[in-house]
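With one protein chain held back, the other chains of the complex are shown just where they sit.
Letters A, B and C mark the chains as written, and numbering starts fresh at 1 in each.
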Amino acid sequence: MSQSVIKVGVVGASGYTGEELVRVLARHPRVRLAAVCSRSLAGKSVADELPRLRGIVDPALKFSASSPEECAASDVDAWFLALPHGVAAEYARPLVAAGRRVLDLSADFRLRDLASYRKHYGHEHPAPELAAAARYVIPELQSDTSWKSAPLIACPGCYPTSIQVPVVPLLRAGLLRPEPGRLVINSCSGVSGAGKKAEVAYLFSERDGSMKAYGVPGHRHIAEIEEQFAAAAGAPVVVQFSPHLAPMHRGIATTIVVPAPGVTAAQVEEVWRRAYAGRPFVTVLASGDFPDTAHVAGTNRVAFSAVADPRTGNLVITSVIDNLLKGAGGQAVQCLNLIMGWDEAEGLR
Amino acid sequence: MSQSVIKVGVVGASGYTGEELVRVLARHPRVRLAAVCSRSLAGKSVADELPRLRGIVDPALKFSASSPEECAASDVDAWFLALPHGVAAEYARPLVAAGRRVLDLSADFRLRDLASYRKHYGHEHPAPELAAAARYVIPELQSDTSWKSAPLIACPGCYPTSIQVPVVPLLRAGLLRPEPGRLVINSCSGVSGAGKKAEVAYLFSERDGSMKAYGVPGHRHIAEIEEQFAAAAGAPVVVQFSPHLAPMHRGIATTIVVPAPGVTAAQVEEVWRRAYAGRPFVTVLASGDFPDTAHVAGTNRVAFSAVADPRTGNLVITSVIDNLLKGAGGQAVQCLNLIMGWDEAEGLR
Amino acid sequence: MSQSVIKVGVVGASGYTGEELVRVLARHPRVRLAAVCSRSLAGKSVADELPRLRGIVDPALKFSASSPEECAASDVDAWFLALPHGVAAEYARPLVAAGRRVLDLSADFRLRDLASYRKHYGHEHPAPELAAAARYVIPELQSDTSWKSAPLIACPGCYPTSIQVPVVPLLRAGLLRPEPGRLVINSCSGVSGAGKKAEVAYLFSERDGSMKAYGVPGHRHIAEIEEQFAAAAGAPVVVQFSPHLAPMHRGIATTIVVPAPGVTAAQVEEVWRRAYAGRPFVTVLASGDFPDTAHVAGTNRVAFSAVADPRTGNLVITSVIDNLLKGAGGQAVQCLNLIMGWDEAEGLR
Partner (left out) sequence: MSQSVIKVGVVGASGYTGEELVRVLARHPRVRLAAVCSRSLAGKSVADELPRLRGIVDPALKFSASSPEECAASDVDAWFLALPHGVAAEYARPLVAAGRRVLDLSADFRLRDLASYRKHYGHEHPAPELAAAARYVIPELQSDTSWKSAPLIACPGCYPTSIQVPVVPLLRAGLLRPEPGRLVINSCSGVSGAGKKAEVAYLFSERDGSMKAYGVPGHRHIAEIEEQFAAAAGAPVVVQFSPHLAPMHRGIATTIVVPAPGVTAAQVEEVWRRAYAGRPFVTVLASGDFPDTAHVAGTNRVAFSAVADPRTGNLVITSVIDNLLKGAGGQAVQCLNLIMGWDEAEGLR
């Protein structure tokens, strides 16, 4: 077994996503966490700076401030990038050039349409040639295994994961009628989704007791949702997406309303069961049993169910994930597991 | 001034809505809280059983177990009923017969269509003759003052209040295109909305960190929303309503998506400003400024704003209230104020 | 009555204490809120920047950036200073010189012993002559009315208020045996006690689910507690004080263990009832009924009770306050009410 242990590194490990990645990788039986990079924390002890990881990481482990070139020159086999968009590409380019596996959690490589990237992120794409070679991967939605040999995996955003897993199979099966603007998505995210930013808006005293919408109507995640939905539907899809902040640390609850006249919950469940047979992280709940963020917190699972409303002809789909795991680091590790030919759930149970 | 002080009573004061009513009425300068009724707490001290009211209610005030007939025979001028549906009607009938003012917070008199009542509440209406005479009142939406002489005021549900205040003026103005099932409403409620029920589902340890949908697609509040929307639109309206539980004590955040092609946020705001000029509890926020439950907690205000999404042709309206005040007891007191000819905000600032 | 309306101002209104002061003063029937000062928010709308105050403050009210001299030159009668220590003195000096009433919520004038000030605050006292003239006031603990004519009132800290109200009368009555280090105080504060600081440590995602001690053993509030206890006991008192952060927005719960062999809860309650007869904000609970921060949130009350433990010879006293009201702005307004000869609870019910 020992020959299959590979060396992995995390760049941008000081945030909540990075911390969760480090937690998962430190306990993963088939990887050795060889590098944990953070410019702001370079030289400091990981266990001291991220005390939730005490007892999990090696007490001697320290943050390093490695440059993209230093990372590429090291003998680390696979890199997880938990960096802001724009910065991720700076690391991705030399790492890919050096033949390293790259799992990017930023938005840099999620879009195939670079005009869409420019529009949503406000600058030219920093590495267009790499964007063309990258693959956007929710493992449960891949129809073949070609993605495993891509030089770079673009891990989806947290909201998009909670949305695509239940919806994409239904679009592919032609069960939905997503006329423009009629696929209405509401998501409620825990505060960790905003990152570890020292801003008044994210203080406990501001968010406690607070539910509110934000970023409506033009949240950046719409770009990747629509690009993926179009591929699944074989035609453009225009969604109405309204994200909200909820007073909790982690989790996303998404509610999707979409016209599907005459479609029953049983039909929907049949499509889901076929699409997700044997997938360890997908829980299809019975119609009328609504998923709960508290039930997936700390796991890599996505849980969802559907009700059909004969009064309106709509399906109402509700789904939940842990934004830091299935919505970020957990899904990235799941990708690595599959790339390496390991059990999909290795280190994630 | 003293001649205008009236005696008021609360029936069903042991729950969260009842407690909030008692809090408001105990500090209201123009009423005397003469009776606080609860069968389960009869004979006990109000301040001891509802300790958040210590220092607010008279320390000598005790719960009584008054029957409907005893209430009707007393000299209390106005009664607030914070009772389960079905039970409220038992009190309402003799109180109205005795000429008392009745402000009912239950669902018993919210629907004009008694077939709809039977369908949603599972039994024949307990007092059909009174249902015909009752008036369903959100004060800001009344076009004349005739409601003030009704023998009984049916106070709207919490969700419906957060929904109707922003939407009804737009329906009246003909700005929306609410084809069946296309008026999509998502609401997130604090846990107090479930009442003070000793059930495992509402324990701190179950709800902390938990966001989840429930009661989709057939929540009872749909009946009153659609009855009122039909009246405003002059045609039937079929809504898609999805309520959720959020990990907070109080507050409702509602997000409404509705087709309104070509309509701008400015047009919407103009309608709102006209409809709500001078109303002390309505806050119209600028487009792009999203309301926050934490900002209205403990107040009788409703705050909302709209964005128009040119990509989809939809309006997205977000609104917030405190479910226990504007969504229940506060609005009931607001009605009493207006009936009595007092300042609308008396005791509610 | 109108001749008794006075003009008041708040300096440092952008923080949580300042906001709460503005809320109380805006609704206070006998004051007019004439100035709300904040350098960081100067020129901005108060209702926009502190949206919890919408519907409470005049929508036209703006923050000003008034200098100490400008404040002193204005016709505002009384000033509340919600400023950091050191800065408060800069405002206090010209305001007092100009004959304005000053209610200072900072630590600048809480200590009579200026060596203690230097030791705890790290610099020489900025206005020693004023420190000598100032009075440290918890209204319920004043034995005469001489404090009302002091040029400056030093409002106690939040922890000290929760501690002194129950303990001082017992020290005065000689019921306790507070040998050095045996008066053991544990307090748990809501996160608003840390102020509106944009620091990672106070993010929702850090504090949710988190209880922890901090600042042990040398928290600055010890200085004022011991100075006041010494005055009450007629001898030096050395306390052991351990503050904690609790995962809630507001509130302080304090638990005090102190030797009092042979003393019964009934004796303690007798002292308290005598000391606090008629005081509207003091709630003495029965022995065995433990106070709860949720029951005093949003009020100016302090609630407490005592149990005597015959096994140990100790009294265990538990008390709660709202740190932003009785622990800060509410108590300051209470002082103003008494100075002006108004009802102690005016504007605070």
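Here is the rule we go by: a contact is a pair of C-beta atoms (placed from the backbone, for glycine too) under 8 Å apart; a residue touches a chain by one contact, two chains touch by 3 or more.
What you see is a predicted model; the values in this text were computed from it and never measured.
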Option from C:I6, C:V238 or C:M340 whose C-beta touches the chain left out: C:V238
Hidden partner chain, touching residue among A:Q142, A:T264 or A:T299: A:T299
Full-complex contact with the absent chain, from C:E70, C:E270 or C:D309: C:D309
Subunit B residues that touch the omitted chain in the full complex: 16, 190-192, 196-200, 202-209, 247-250
Contact footprint on subunit C, counting only the chain that is left out: 180-182, 184, 186, 188, 190, 206-214, 216-217, 238-240, 242, 244, 246-251, 253, 255, 257, 259, 290-294, 297, 307, 309, 311-314, 316, 318, 320
Missing-chain contacts mapped onto subunit A: 27, 51-52, 54-56, 280-281, 283, 292, 294-295, 297-299, 301, 303, 349
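In the analysis below, only the chains that are shown with their structure count from here on.
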Chain copies touching (subunit B, subunit C) - same or different residues, decided at half shared: same
Central subunit by CA centre of mass proxy: B
Interchain centroid distance [CA atoms averaged], subunit A/subunit B, Å: 39
Where subunit B touches two or more other chains at once, by residue number: 292, 294, 297
